[in-house]
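Pasting in a structure now, in C-alpha cells, and then I'll have a few things to ask.
One chain of protein is taken out of this complex; the other chains stay put.
== chain A ==
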Amino acid sequence: MFKRLLFALLVFAAPVQAVQPDEILPDPVLEDRARELSKGLRCLVCRNENIDDSNADLARDLRLLVRERLVEGDSDAEVIDYVVDRYGEYVLLKPTATGSNLVLYIAGPVMLLLGLGLAGVYLRGRRRTVGLPDLSAEEEARLKEIMGE
C-alpha cells in the first residue's frame, strides 16, 4: 500500500532536486570545481536561480554537462566558454565585463568617487560661504588646552 502510494506521489509531482548523489564526481577536487562553476551559471528556465540550487531538469542537464567537460580535462574558463557558446551570455550570473557591461562594473566606483567629490566640494564651499575664518595658531593652541590635550 505504502509503495503504491509513494509511486502515485512520485508520478503526481516528482521534483528533481538540486544536485543529486548520482551526479557527484568521484574526484572531490573536480567536484568542488564543478560546484563553484555551477554557482555562476543560471538555470535558464528558472527565475534567477543558479543551476546548483535549481530543481529543474534543464539545470540537471547543465550540471552533468559541466561535470562531463571537467572530466574531459577542460579548464574552468573552457567549461564556461563551452556553455556560453551554446546558451549565450544569458547563462552567466556574473556578466562579462566587456562592451556595454563596463557601465555595470564601473557604476559603483564612479558613483562613489562622484559622491565623495561632491561632498568635498560641498564641505569646502560652505566653509567659504559662511565666511568662517580658520583658527589662528594661538586659537588652535588654546582650543587644544580647553579640550584637555
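Here, a residue touches a chain if its C-beta (ideal position, glycine included) is under 8 Å from a C-beta of that chain, and two chains touch if they have at least 3 such contacts; residues count from 1.
We adopt the following convention: contacts and distances are computed from a predicted model.
Q: Out of "NADH-quinone oxidoreductase subunit J", "Nickel import system permease protein NikB", "ATP-binding cassette domain-containing protein" or "Cytochrome c-type biogenesis protein CcmF", flag the one the UniProt entry gives for the chain missing from this complex.
A: Answer from the record: the omitted chain is "Cytochrome c-type biogenesis protein CcmF".
Q: By the contact definition given up top, give the residues of chain A that touch the hidden chain.
A: 2, 5-6, 9-10, 12-22, 24, 39-40, 42, 47-50, 53, 88-95, 99-101, 103-105, 107-108, 111-112, 115-116, 119, 123, 126-127, 130, 132, 149
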